[in-house]
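One protein chain omitted, others in place.
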Amino acid sequence: MTEVTKTPAAGDALPVKTGKRTNPLANVFDELVRFAQSRSLFMLHYCTGCGAIELPPAMTSRFDMERLGIQPMVSPRQADILLVTGYVSVKTLKRVILTYEQMNSPKYVIGICSCTVNGGMYWQSYATAKKLNDYMPVDIYIAGCMPRPEAVIAGLRGLIEDIRRGTADTWKDYYRRYDHYLGNQQRLFGEDWQTPTDVIAEARHYGLFGPGTLGERTALLERHQKPLEALEMKLDIPELMARRSGLGSKGRTEVK
Amino acid sequence: MDALRLMLELFLMPLVAFVIGLAMVLLMRRIGARLQRRVGPPLLQPLWDIIKLHGKETQTSHGLIHEIGIVMAIGGFVAAVTLIPVPGMNGLAEQGGLIALIYMMMIPSLGLALGVGQCANPNGSIGISRALTAMLAYDIPMVIVVFGIAFFFGSTNLVQIVEAQQAGGIATWGLVEMPLLAIAGLFAMQAMLGKQPFEIYIAPAEIATGPMVEMGGKFLGGLFIMQCFQLYTAGALYTLLFLGGGENWLTFLIKVFGVVAIPMTIAFLFPRYRTEDVVRLVWKWPAMIGLLGIAFLMY
Amino acid sequence: MRDIDYKDKGGVLNPLKNLSFFGRKAVTVPLEPRPASANYRGFHLNDWETCIGCSTCQKVCDNAAITMVRIPDLPEDPVQGIRNLRPAIDYGRCCWCALCVDLCPTGSISLSREYVHTCLDSELDSYFVLPDAKGIHGTPYPKGWAKSEDADLVALERERMEELEPAERIGHFQEIVAGYDSNQAIIEASRCVQCGMCFDACPTHMNAPEYIRAIWKGDPEQAVREIYRTNPFAHTCGRVCTHRCEDACSVGHRGTPIAIRWLKRYAMDAVDHERVKAIAAEGKARFLSGKRVAVVGAGPAGLTAAFDLVKQGHEVTVLEAQAKAGGMVRYGIPDYRMPPDRIDRDVDVITSLGVKIQYQTRVGKDVTMAELERDYDAVILTIGLWMGRSTRIPGSDSPRVKRAVTLLRDVADQVKVSIPASVVVIGGGNVAMDVARTVARLQKQTFGAVKVTVTALEDLEHFLADPQEIKEAREEGIEILDARGPQEILFKPRKYEVDKVHGLRTWRVLSIFDDQGRFAPRYDEADEQIHEGEMVIEAIGQAAEVDLLGEDLTERLEWMRGRLKVDGQGRTNLPWLWAAGDMVRGPDVVSAVADGHRVAASINTYLSIQEDAA
Amino acid sequence: MSKDLSTWLDTLLNELQGIEVRRRSSRRIRVDVQPDALPALLELLRGRASYVHLSAISCVDWIDEGEFELVYHVWSYEIGSLVSAHTRIARDPGVYISVYDIYTPAAFFERDIHEMFGVFFEGSPDMSRFILTEWDGPPPMRKDFDSEAWVNAHFDFQDYQPDWLQEIEAKGGGVAVRPDEQRFSRRDLDAS
Partner (left out) sequence: MRPENYEAQRQPPSHEYELNIGPNHPGIEGNYAFKLRLHGDTVLEGKADAGYLHRGFEKLMEGRLWIQNLAITPRICVPDPVPMEVSYVLAVEELCGLEVPERAQWLRVLQLELSRIAAHLFTFGGHAATTGMYSTMFWGMADRDLVLDLFEELTGGRVYHIYNIPGGVRRDIPDGFLDRVKRTLDYLESRLPDYDNLLFTNQVFVQRAKGVGTMSREQALEWGVTGPNLRATGLKFDVRRDDPYLVYEDLEFEIPSEEAGDAWARTLVRRKELVESIRIARQVVAALPKIRGTIRCPIPNPLAWSVPAGSAYTRVESSKGELAWYVVSNGGERPYRTHVRGPSQMHAVQVLEKLSVGARLEDIAQTMFSLDACPPEVDR
């Protein structure tokens, strides 16, 4: 039980917890969880763009996504999949990022339509973001403008396969290369951009710290940090507690 | 030996309740799918949902009370199911009785209220205030029904109530003997399960699923488990009170599932009322019918 | 038609009627993708055989989703208008509007009925696709949205140009076609898809897309400016160019090509001559280099070179044997195709820049090559092909057997030529048509009737003349006989001092070339015909009059197959002597112009180097 | 009824000074009016000729003339015709009078024009931003705002390197014409 002492400087290589399991039962358990994860996907129904029009058909009777265990959920806390349905205007992109950070991992992002890849129709529009994967890691893309429900379902089945194999883990990338993503976000939103979710603390808490988590961009974040009342309802993270109260934490995490 | 048997029953009853509850969730979703002209989820879908939610790698907690609230929500039902006699297992039913059961069934709502109160999300707060309003609303007819039952059978012991009903076959079922109370009970159950037209506290379009808005991961998983228990408790209670409980597991299950299917079917065919309409309606019709039923019993 | 009464407040039990749906079948379709409809707009297909790489799809793409990729394995042929470019589609941009399909000039691009493509973030390159006939994933899917008649947005039909009816045009040498008026020109210009195939095909690389667009925008001056960038013989080329551009035009693959030549003509006619001169003078060097260049022959090649060199600040003198400039354009092409006043204008533009032309100065007679070598820094030979070739069949040396070139020159020079009432022309090229039609006009003027017979070795499919020319010639009453090999010129019984020609005897041609591709005609001797005519005109080709070079020079120069040997820049083996035009390229105005430019550029470099060295 | 009203309209349009009336069809009338007379015209149209429905206010940026053209499309349910009142105001400073007190829907259109073109409407109830609340640039619909330049300054595009392209490049081919190099891309707008 050591205390969290200081924020590591940028570039400090932190040992990443290597999840080595030797217990065969644990492997079976992991397998089960992964299977469950692939068979039960809650989709955040956020109509970011026009591709959302093909989601109601995909969810409802004709194409019935529930056959695959996919159902819509209204709150980011509950959802596993963030469907970015087409273009994201800059204003929406901020909300998409907030939403993404609020989702519980493992979380998956699906980029639907042309617009999420390279700007699509709106490539010359001042109002829409062009490449979604600049701002958050994307698991799977579905081509089309907009893709038909069948294509959406095909994409989701691909995702299910990936989850089943355990290869769909781009969400870790967001923690490990947070500096990169934050940098792109800052480029667009201004350098005082910040979100109510403390990604760095989460990364440390869950052992997802990577060499790219911290960097010059996250340093900017610290500089512009404003007291956020939203932090009150945030994670139970010992480090945060410690930082705020100045008391030693009885956290469950050890400094790794 | 008895102690050991009791321990075993106390362990088995929640487990059985959970499994049956899972099946009921599936039943609910399949009924919906059927009415909506689609296929619906695979068989083990409710289980996968719960495992997945508990297997989430990051969990957003909103503090200690938030977590305790969820535990209370499940715990209340776990306690409640040990008070519900099932074929072959009486658990604490003899000792507890109907009144204790009613109390136990209130704990989850209160626990949820505690938990949601920590989230600082206005949607959650509105949702939970609606949930408690709904609870107050359906408690009136429910208490009336319970009172009527207790009056009729002269006991609040569920085991005795069941035995009394099973004594004369269908003719002695609560449903036949007290039809008005049974109707009132059905209403109350619909409201208790929070299904349309009484689905005021979930209401995604209004308050973004209310109490569940900040629940993710294991917390939502906890609520899913709670839902299993809730369905089971409601179905089993109604079966015990009006359908003579289960002579054996087969009839018990048929009755329980049959009972639960009714509110679920209705839920997919109706929109929800406004909050005040719910209170008005529930206090008006089921309560009136229940009182009328009691009046019939008394005279 | 069931309607509901709004007073019907409904009931609680109404919804329960829908419990019947427990017994009804689900409407859910299987998870596998359904086949799409016959018109579906899915991923792109592109038939590489048909695709010519014109990049029209790229232009109409509203999302900038199409990149043209050069594929070295594919054939490239500017003459036929084929490039080895193929469109690659960025599905991160595409919106599947299928405008690329509707506007594809060849109809090679289409959309398939395949619509599922998903990929991981790491595989995002798969969004950039080079469509071929196999489809995005190589799985065969039927075509969806493809070219159809009603969905075609390419304007396939050419705007009609007014022209004289055969009966009206035969009696005189006035120009046949009327030219476009501004409205027609704009409509015709609007057909252009701006592919630039014409640019590639044109020997002098005229930027036709640019001037067509300028015409479309209603700015003929800009068009003239674009034209003069590459071609000072604008009037000439606007009328008698062999228009390789139109052969390569991508719209021509399924329809009639854009009338590029007529549009050029429209632009030149629409702009005032003085204004043209001003435009042509734009970019002229404001200093003089002090170098002197002599050009032998004031034909298109020579004058083009002179034009370029003058603009670069050199002093240019053109030596012309005839009384007027223009060379074969003036003396070889009849007036009904190429009115002389237009040639005057072209020449006037060039001379207005400072090119000096010494008329009636025949090199070899009035001035020798040696003198030119001495007096000038560089000399260009553009003497053209002025000597008609002969068939060398029996009787062809008779004075009543004329050469087409000579005859045409005489007509152009308004020398009195006596034309008999019936004429036979040997040859199937444009010169044969020109001479036949000229003779026909003269006959009409003299005798009021036309009797001209054209015999050619080739069959009609392989005629060297323009189909348009053949058509018009026939309309004018000229008889054209294909696959006739001339054997002998028949004479009337000798009554006069000069033999009077009776006609031409021909055999039917079976084949012209042997297996090795050498000229060796085979005849069907049984099929013999005699074409009556009091005059026979040979129009089977021309040669250069190289004797003006003088023996000494001829010795020093290198020759190849009777033609002066030049390198790619028009240089002969002598450092001061260049050669260009028909005499090295064969007869073609626009190639001559291109040659002129090439030579001018070469000379300019040569002179600059000389200057630097000095 | 409607006949009377349309007579009213004719009289009204005849009465007013300094306006130019063009009837394009039976249901479309174009009126060109000086900016200071426009509110009065609309007032009369609404009050006396039943043009109660403001269909839209459009703004056109005539940058070469240095003017904004404001077009008020008003419709009469009773006459069944649409009057488009065109007026031109100076581009700089771009201030005009609100017609909110005549037509309530004007609030939305004026607010929209304000944020898209930067035209300020005096007397409009709310000139705060609506759509572009998080936008720092100039009013984007102005002709002098170059959307593509802004995009290039703020966004990257994909740089695809698919296998087939690399193979072709190895053979000496490769990308010949990029989409933004061709004639009709936005960059080439009015090049000639």
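Order as written gives the chain letters A, B, C and D; numbering starts at 1 within each chain.
As a working rule, contacts are C-beta pairs under 8 Å (C-beta built on N, C-alpha and C of every residue); 3 or more make two chains touch, one makes a residue touch a chain.
Small disclaimer: the values here were computed from a predicted structure and weren't measured.
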| item | value |
| --- | --- |
| Which displayed chains the unshown chain touches | A, B, C, D |
| Full-complex contact with the absent chain, from B:M13, B:I207, B:L243 or B:V259 | B:I207 |
| Contacting the left-out chain in the complete assembly, out of C:L153, C:A167, C:L288 or C:A449 | C:L153 |
| Where the missing chain touches chain D, by residue | 27-28, 52-56, 58-61, 71, 73, 75, 77, 80, 82, 84, 103-105, 107-109, 112, 116, 130-134, 140-141, 143, 145, 147-148, 184, 186, 189 |
| Touch residues of chain A, complete complex, unshown partner | 44-50, 52-54, 56-57, 59-62, 74, 76, 87, 89, 91-92, 94-95, 98-99, 121-122, 124-128, 145-146, 148, 189-190, 192-196, 226 |
| For chain C, residues in touch with the removed chain | 1-4, 6, 8-12, 14-15, 17-18, 27, 36-41, 56, 59-60, 62-63, 95-99, 102-103, 111, 144-145, 148, 150-151, 153-155, 187, 189-194, 213, 216-217 |
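To be clear about the criterion, only the chains that are shown with their structure count from here on.
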| item | value |
| --- | --- |
| Contact-richer chain pair [A-C vs A-D] | A-C |
| CA centroid of chain B to CA centroid of chain D, Å | 59 |
| Sites on chain D at which at least two other chains make contact | 158 |
| Residues of chain A touching at least two other chains | 61-62, 64, 67, 117-119, 123-124 |
| List of chain B residues in touch with chain A within their complex | 29, 33, 36-42, 44-45, 47-49, 51-53, 55-63, 118-121, 204, 208-209, 212-217, 220 |
| Sites on chain D touched by chain A in the complex | 133-137, 140, 145, 147-148, 150-151, 154-158, 186 |
| Chain C to chain B touching residues, read off their complex | 15-16, 18-19, 21-22, 24-28 |
